[in-house]
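Apart from one protein chain that is not included, each protein chain of the complex appears where it belongs.
Think of it as A and B in the order they're written, each chain with its own count starting at 1.
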Amino acid sequence: MSWVAWRQYRSQAVIAAALLAAFAAAILVDGFQIAAHWHAILLACAGNSACLHQEPAPTLVNGLVSDLPYLSLIVPAILGMLWGAPLVAHELETRTSDFAWAQSVTRTRWLAVKAGLLLLAAVVCGGVVSALTTWWSGPGNAQSGGQFSPGQFDIQGIVPVGYAVFAMALGIAAGTVARRTLPAIAVALGGFITLRLLVSDVLRPHYLAAITTYYNLTTGFTPAGSAWVLSQGAVSRTGQFVSAGWGSLGTFLPASCQSLLQGPPSKSGSLSAMFSCMQANGWRGVITYQPADRYRAFQGIEAGIYVLLAAALIAVAIVIVRRRDA
Amino acid sequence: MSERRAARGQAAGASEGHSAGMAIETRALSKRYRRASALTDCTISVPEGRLSALIGPNGAGKTTLLRILAGMASPTAGAAAVLGDTPRQDPSFLAEVGFLAQEIPLYRRFTPEDHIRIGAHMNARWDATLARTRLEELRIPLDQRVGTLSGGQRAQVALALTLAKRPRLLLLDEPVAALDPLARRHFLATLTTALADAEGGLTVVLSSHLVTDLERICDHVVLLSRSRVQLCGDIDSLLAEHKVLIGPQKDTLPIERTHQVVQAVRTARQSSLLVRTNGPVIDPAYQAEDVTFEELVLAYMGADEASPARHLTTVGED
Partner (left out) sequence: MNWVVWRQYRAQGAIALALLAAFTAVALWQGLEVASQWHSLVATCAGNSGCLRQGDLIRGVANGVPYLTLAVPVALGALCGAPLVAGELESRTSDFAWSQSVTRTRWLAAKTGWLLLGAAVCGGVVAVLVTWWSGPENAQLANTFITPQYDTQGIVPIGYAVFAVALGIAAGAVARRTLPAIAVVFAGFIGLRYVIDDFVRPYFMTAVTTYFHLTGPGVSPPGAAWMLSQGMVSPTGQVVSFAVPDMYGGVLPASCQNLLPSLGPVKGGNQSMNAVYSCLQARGWRGFVTYQPASRWWAFQGIETGIYVLLAAALIAVAFVIVRRRDA
């Protein structure tokens, strides 16, 4: 049965391998350039951390392939749509299921082997793309420490593998329910996007209880390393919160400090004077964040969520294929 | 035997006397694909008003020929003239030619009524009443999705839609394959009635395997085998031209020199030759018998090489 599955997907596997190779080539070439530039900067700054984080920061990415890793966000969606959705749906549409399911393998085994092959392919594709992207992002992470932030978090580490497996499972399940390829593709695409949005925007900030720290406005506070800042701002004695964009500050600033809000808040001079005034009025700085050392835990939790969902979807697909009329 | 056309209620001289227009004429029509040739050097003619049987084993090229005549495919060599015109994508040509493909192409999610309405919008000349009446007579529900009808019912719907176009030429690719014997009879009867009503204005080319059915109603035959035309002509004349000569087992060369031997069956005691006669058969040792249509078809279909070489099939040893 595995030979049958391999034979069916042979040419598509070749195409996928070719695309992966092209992606790898582009990322490797660009990544080596970035790494070289970064090493030159390290040498020039001779270990001085303030030099490394100077403004304006030297641009590491040279724009040629800099968008390519972000394209990898859609790789799982494509896997699920083009391979997962037609797995069962196409066979039902073209009635080759009548052939396949009249042979001496049970439907369960048939689906298990084919789905297993595709899920394995998803792991490989997702893993290769993620490994390359994580390596490519190395200097960027060292410079700006942004790997925990949305966008970067999604394309590095192990979560891309989770996304790929989930998208594939979603496509397969959608195909067994819809029994027609196009609706299955639409459902796979829509479902994947919706779930990714939900999990990253609504669930992810809460995997572990965030840490809230109060600090003196005049001294400021930056969490160590590559933490994920969920919100930052100032809070008054009465609990009024103003976020760090300071846009709504004018409404809540005590009257004695209003005169200081003249120039653009970006000019450091006016900000520190304002902060002293606010502090004198009982305002404190407040920051809610996920500390940097939780990065791996969050990666693991999110990948785990997607893998569990994938398993549930595959179970649904198997049940449906077994029980419904062919 | 003009009994065939007489049996269909058509005047014997309707298409015989004046030079009837040719519904279909091809000259050296060929269709080559990369690896094989689907049609090689086919020259046929089908006069108007005929019900022509397109016979041949699987893979002979019947579907390819029909699709080229319908304008769905184009030949790689040779020429075809359908109702006097080269098959092309032109509303007036398409209106005159009705084509029913082998897979019974219908929209599975649409009902027969939907298809009738679609046909009304896509054809200038469209007889919706005919289609509806026909389907009602066959007790096929007009408001049930085609995908849920049985294979035979789908074929009937497709046929009704093809007839509703009121074309001058009907090209039907194995239309009765999915029908049960009763439905087959009914359909073929409808065809012959339509032909009679049209009084020579409708020509039908019908491809099928079922020789006995075809023999009953067809008056013209085109036989394809291995991408070549083996036979083409009015059935009556062809039957008159062929004889089975049965005689003692002996030297058959004189016969072979004078007449074209289609098939030879030799046993220990006698020879049986199916010949296309080129004049009367004088040899007293041989007894001449009429050949049936089925024997004729089978003999030509069993040919191993392209005509006009002689076909000799030996059965048994001397």
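In this text, a contact is a pair of C-beta atoms (placed from the backbone, for glycine too) under 8 Å apart; a residue touches a chain by one contact, two chains touch by 3 or more.
Source: prediction; values computed, not measured.
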item: Which displayed chains the unshown chain touches; value: A, B
item: Contact partner of the left-out chain, one of B:26, B:40 or B:123; value: B:123
item: Residue touching the undisplayed chain, where the options are A:20, A:45 or A:292; value: A:45
item: Positions on subunit A contacted by the hidden chain, ascending; value: 40-41, 44-46, 48, 50-52, 54-59, 63-64, 67-68, 71, 74, 78, 81-82, 86, 90, 181-182, 185-186, 189, 193, 197, 201-202, 243-251, 261, 263-267
item: Interface with the unshown chain - residue positions in subunit B; value: 67, 70, 72-74, 89-91, 94-95, 97-99, 101, 103, 105-108, 110, 114, 117-119, 121-125, 158, 161, 165
